[in-house]
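Yeah, one chain of the complex is gone here, protein chain that is, but the others are all in their spots.
We call the chains A, B and C, going by the order they appear; numbering starts again at 1 in every chain.
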Amino acid sequence: MSERKFKYVGTRPIRHDGVEKVTGRANYGADVVLPGMLQGAIARSEHAHARILSIDTSKAEALEGVKAVVTAADFPDIPCEWKGGAAGGTDFGELSRNIMARDKVLYHGHALAAVAAVSPEIAREACKRIEVNYEVLEPVMSLDAALAPGAPILHPDQEPMGIESEGPTNVTNRLAFEGGDLDAGFADADVVIEREFTTPMVHQGYIEPHACTVRFNEDGKYSIWCSTQGPFSVQMSSAIVLAIEPNLVKCTPTEIGGGFGGKTTIYLEPVAMLLARKSGRPVRIVMSREEVFRASGPTSGGRVRMKLGAKRDGRFVAGDCEIWLEAGAFRGSPAGAAAMTGLSSYTFPNFRIQGYDVVVNKPKVAAYRAPGAPISNFAVESCVDEMARELRIDPIELRLRNAVQEGDRAPYGPTFKAIGLRDTLEQARNHPHYKTPLGESQGRGVACGFWFNAGMQSSAIVSVNTDGSAVVRTGNPDIGGSRVSLAMMAAEELGIPVERVRPVVGDTESVGYTDLTGGSRVTFATGMAVIEAAQDAVQQLRERAAKIWGVDAKDVKWEDGIAHGCNGAADQDPMPLKVLAPKLGATGGPVVGRAQVNPAAAGPGFATHICDIEVDPETGRSQVIRYTTIQDAGKAVHPSYVEGQMQGGAVQGIGWALNEEYLWDDDGVIENPGFLDYRMPVASDVPMIDTVIVEVPNPTHPYGVRGVGETPIVPPLAAVANAMRAATGVRFEQLPMSPPRVLEAIDRNGR
Amino acid sequence: MLSSGYEAPQTVEEAVTLLAADADARVLAGGTDLLVQLRTGAPAPTAFVDIKRIPGMTSMEIGTDGLHCGAAVPAVEIYENQTLCSLWPGLAEATDLIGSTQIQGRATWCGNLCNASPAADAVPALIAVGAQVVVAGPNGERTLAVEDFCTGPGQTVLGQGELVTGFHIPAPAPRSADAYLRFIPRSEMDIAVVGAGVSVTLDASGTISTARVVLCAVAPTVFVVDDAANALIGSSLDAAALDNAATAASAAANPIDDKRGTVEYRRRVAGVLTRRAAKIAYERAKDRG
Amino acid sequence: MARVVFSSTQRALVDGAESVELEARRVVDLIEALYALYPKLAGQLDHAAVAIDGDIYNEGRFQPLEPTSEVHFMGQVSGGR
Partner (left out) sequence: MAKLHIETRINGEPTEFLCEGQQSLLDALRNALGLTGTKEGCTTGDCGACSVMLDGRLVPSCLVLAAETQGRTVDTIEGVASGDQLDPVQQKFLEHAALQCGVCTPGLIVATRALLEKNPDPTEKEARFFLAGNLCRCTGYDKIIRAVLDAAAELRGDAA
């Protein structure tokens, strides 16, 4: 790709939605108010695993102020059927049963019934008055318990995929990738490292709880305002769950207070829709923080067995990775993505990677930033670190000797185009951080990480205003600064300042279909649509200038927001957009550019992280004291928001490594459903997060953009563990590395 | 109960009358425990009795006989008081460890004590400096040592109609000082896994003449560890004295396994914190010599 | 002839073949040919993503194929953010 000189892309303008967000004016999910609105609340299971014998809502209905009560009996019975492939898909029957339990409750907090009332207090009180008869079943709270012979089976009627099973099982799916000859590879290895790793179920931890408001009109149409990463998927999924046509559902995304994948599915919307229809009034439902922890979609706890074989010179000759992930109450963990990413940073002539999906009595998992990849990567990168120690090779050097590059084949099949893993490793090796001496009880760790980055469908509209400014309308909720990045790309094509391009997030009736804000795809794929829509607008502007000048459109070129005559029209005075715009009516009407794309996922993102940690050997408490993230972002459109993704993902990964975990009691009740004991990093827990953006252009994007948001959470688990290994002499195979665990391990190690 | 009452009495007598008449009314000081319990499922009280409008509840005074502090002075006013910080640095630090800055704008010693959590940060520090708590009730006022106030997790000596009105802390003796340390997994925002408050008084030669060691989060209530204090008394804080104090603290700890820590871990760290807090208190006392 | 490479999970459905070469102008034609050749595979690729020479399409049924294309069928790639 030729090196294009950018005027706006690569600068750091202030985001357009910024003032509303720093003044408190921006409307998030729970800020929506409609006249006559009722408040909804959801009654939830007190058991982790039980058959529902009966539900009696009469006492709730009798409470003054209660306007509607719904249970699964109000929902259509959608058949359970897997739609998708072995590595990803949806079962709308199960989605429906997750939104409202039908025959069984499958986790503590599973929704049983819902109430709409004139106040949240009354709605909650009514929920308490709903009487449920259960046949309590033994909860299955771990992979071991799920896989044990004679284990209670969550879904006895379900056929597993990809495995032969004698009788019902909690394993729902297996997929595998193999290449070469594994036995021969290990036989050829000089050194073999083999270890088993476990990671706990963790939550995305977005600060804004799920919230939605629904209005039902008597013509059968529903309007939904909600905090979501994908308004079109809310529209589609809600319609399927309620067995109505999607065109009856309009979804307007509010501002979204974080998602990280957790707001890619639905929980509240069909419930509020039914309550609104039944009561005849708008209904708002806002989850409490406790409900978010109990009944939204965290990511899997997992177990990974990793075996790595290498020659003395450091060449990897064999890798064998077996991944078991908890899906929660219904099938569909990210075992597939964990398997596809696990061995993708290095070349393995002989490999096998297997992923298993296992159901347990925990909340059904949802996407969480590079779903699955941090779990398998933790195992692989920990073993690579051990291998470097065993071989006495610098860990960055060892990685460089094996790192994938353009032309290498990924274990899941395809061949990489231009990628930046080696560049990030070289930058890491030369970074001052890597060379700084460490003090007492301190250690340094390095790890790499990979995520595919999605493509998928996007549409965009660029309309030119009569004052020569422009509006960009897309369908992606802005979760971290995407509005400004999209406006910058439109500004680049139109040749007008970023401030004169207003980015708008449309609803499902004002933009063409657009896949969700997720998969690190917005700046890449929606950006591509915006560029093409802006180019379409520019083409029209050239035609309009040609009309005014009475020349051919090919004799008009567009530079820096100004129409210039060329060829036979070179004598025309240049016409800036500001002059041209008021004349659009006279030359054929408004100019609206449009584009739609469905690009392939073709911009893999690689990163290398360096972590320094200090450990208190008497208490086991650790503190990350320095952290550097180096990532190939392709062309960085707005570097501040690229850095922000790198920093935020790194800190989420640090939390996962050190303190975050769901805790359960023996009955399957979550013991820490709040921010007090679900310990996410606070400001004083972390240092500044240094960033180095490597820009290896993505050949499939007009500006070379590749996705950024997910890769940053992939390396930290191992980077922190490898630093901990250096500081304490202990290889940690279990996360989180919380102080009691660290102290015990130091003791065991006899240091 | 869908709706609670709210009362803001202007005098202690009024508050006593309200509380005596209604066993399900609750005193509201900072509310940082009471309202959290309410949000996480505890039954709502019939009424909140907000004591912050009672003169004296939100003020403090430091004189020759020490500190008199109203029950509802928020944490931030306590640790921002420079005189208090210089006289009882450990107590100020403990108060500064309670929750976030926002919580410190509300939380009070009174609430920290009346919540009767074994993991209260201010309580061991109060006990270490010999604080007394003043209680008013239908039968008048009584004063008792802070260590005698809690009788178990969530349990106190308060009878119906009684409320805490303030604290008195005697002026520190010459060459004495306190320190408080707590252990949490993160750097902020957690509940103590273990906490240790220590105060020492030195004689003119720098030998420890009196000491107090108080632990939290390792027993049903915050408690005084005499064996650890005795290990310090008579020493100049040599290694053996520190080891003995730490060992005594670990031995006295009788914690439970829960989501915040294990028995074994809490015992270990009780010793570690006792040792570290003793060193800090000793150095401070020496500086005052 | 486009070359389809099977994952080890898919191999159970294609009589253990590691790959196969088939004449097809588009992915959908290729899928039809595969179903005809391997009845056990029928229906399995309807919702699969397809990688054509390294580019992964979640909905690639109508993508054109070159005579030299290498094709993998896999799970849909989405993600969390």
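The rule is simple: a contact is a pair of C-beta atoms (placed from the backbone, for glycine too) under 8 Å apart; a residue touches a chain by one contact, two chains touch by 3 or more.
Here the structure is a predicted model, which is why all the values come from computation and not from measurement.
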{"item": "Partners of the unshown chain among those that are drawn", "value": "A, B"}
{"item": "Among B:20, B:38 or B:171, the residue in touch with the chain that has been omitted", "value": "B:38"}
{"item": "Absent-chain contact - pick from B:20, B:60, B:85 or B:103", "value": "B:103"}
{"item": "Of A:134, A:641 or A:703, the residue in touch with the unshown chain", "value": "A:641"}
{"item": "Missing-partner contacts on subunit A, residue numbers", "value": "12, 14-15, 17-19, 21-28, 30-31, 33, 204-209, 255-260, 286, 288-289, 479-481, 638, 640-641, 643-644, 647-652, 674-676, 680-686, 688-689"}
{"item": "Residues belonging to subunit B that touch the chain removed from view", "value": "3-6, 8, 28, 30-32, 35-36, 38-40, 44, 47-48, 50, 52, 74, 76, 99-103, 105-106, 187-189"}
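One rule holds in what follows: only the chains that are shown with their structure count from here on.
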{"item": "Centre-of-Cα separation between subunit B and subunit A, whole angstrom", "value": "44"}
{"item": "Centre-to-centre distance between subunit C and subunit A (centres being mean Cα positions), rounded to whole Å", "value": "26"}
{"item": "Whole-Å separation of chain centres (CA-atom averages), subunit B against subunit C", "value": "68"}
{"item": "In subunit B, residues with contacts to at least two other chains", "value": "none"}
{"item": "Two or more partner chains touched - positions in subunit C", "value": "none"}
{"item": "For the subunit A and subunit B complex, residues of the former touching the latter", "value": "121-122, 125, 290, 618-621, 623, 658-659, 663, 671-672, 674-677, 679, 681-682, 684-685, 738-740, 743-744"}
{"item": "Residues of subunit B touching subunit A in the complex", "value": "2-3, 40, 183, 185-191, 193, 259-262, 264-265, 268-269, 272"}
{"item": "Residue ranges of subunit C in contact with subunit A within the complex", "value": "5, 7-9, 12, 44-45, 47-49, 51-60, 70, 72-81"}
